[in-house]
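One structure, as structure tokens, below. Some questions next.
With one protein chain withheld, the remaining protein chains of the complex are depicted in position.
Let's look at chain A:
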Amino acid sequence: MIEAVGLTKRFGAKTAVDQLSFQVRPGHVTGFLGPNGSGKSTTMRMILGLDRPTAGHVTINGHAFRELPNAQRHVGALLDAKAMHGGRRARTHLLSIAQLSGIPEKRVDEVLAVVGLQDAARQRTKGFSLGMGQRLGIATALLGDPQVLLFDEPVNGLDPEGILWVRNLMRRLAAEGRTVFVSSHLMSEMAVTADHLIVIGRGRLLADMSTQEFITHNSAGFARVRVAGTGPDGRDAFAEILRKDGARVLQEPDGALRVTGLELPRISDLAHEGGLRLWELSPHRASLEEAYMRMTRSSVEYTSTDDPRAQLWETDPLALPQWEEGPAAPEVPQTGFFAPPPPAATGGSGFLMPSEPGELAASAQNNPEASR
């Protein structure tokens, strides 16, 4: 059990972590989410006694980390996959860490086998890929068979097989009654790994709830509707019909409509009454990623702008639908079946090589894949 009370860390004028209080309970995988620079790593470092909090305190099983009698047997952590001397062999690296707490040498070979690095044990870690580094870092965390485990971005650089392995490992460790605290940027991964979420933004606690609760609280489902035909006329007309019936309609970049506030059968009925055919009418259940984006939008520290490529391309202003002045609908990954965008949406030559660069730029602005 990890317990933080009023945890605060300031670096000069910048407050990295601000009055953070939370509990991480045993038996669950607890996800730790937040945009870049939101204070996730600083919080983890404070839990591990590497940074001293400016105010507040954090305890592990009731002890401050640096007062634990045998830290490695209580807490294991992976902070940075590259936190090792490149000239040392993998097994020697683990051995030197194990010896610090009197962990027997046999255990080193055990954890090497657990993470699947037995064949690379004699290699110098300089030649390790990021994924191998992650595995070695996880092995280091497991050395003391600890009750509390912290992982900072454990799946970075892992192959799909490795990601699946980490997911199962986390779930198994939690099922054994351990406390597992994992930070990650990969929302899809967190959605299937974490039972509980702690979300921070700009160093402040934004949410502390179960994953299911988080998704239902922070997002709304919608229906994706694609009207038959390539022109905007049918689409605009149907959007008008839907709005008259009380729905809220947004247009997606590829021409589909995003409808909230109406049941799917009702949308179908309205289309039938209006004499319109539909190419797509699909329910969209909110994902963790979407819920997360919605929640942290205001607390993102580093936001990117579109690359205007001034002077490099002839600009082609993007046309806004005349019936929607609000902001464009946020990008949402499409799930399940959807019709391919009509050729007209990609400038009429979607499957051909562009004959000149300007044509590519124009089509890229309409292409949802490219603008992501």
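Criterion: a contact is a pair of C-beta atoms (placed from the backbone, for glycine too) under 8 Å apart; a residue touches a chain by one contact, two chains touch by 3 or more; residues count from 1.
By definition in this document, contacts and distances are computed from a predicted model.
One chain of the complex is hidden; its UniProt record names it "ABC transporter", one of "Lipoprotein", "Pirin family protein", "GDYXXLXY protein" or "ABC transporter".
Contact with the chain that does not appear here is found for just one residue of A:4, A:24, A:84 or A:293, A:84. In the complete complex, the residue from A:48, A:142 or A:169 that touches the missing chain is A:48.
Among A:3, A:109 or A:195, the one in contact with the hidden chain is A:195. Considering the complete assembly, chain A touches the hidden chain via residues 1, 26-28, 45, 48-52, 65-66, 68-75, 77, 79-80, 82-89, 92-93, 95-97, 99-102, 140, 143-147, 171, 174-178, 191-193, 195, 211-212.
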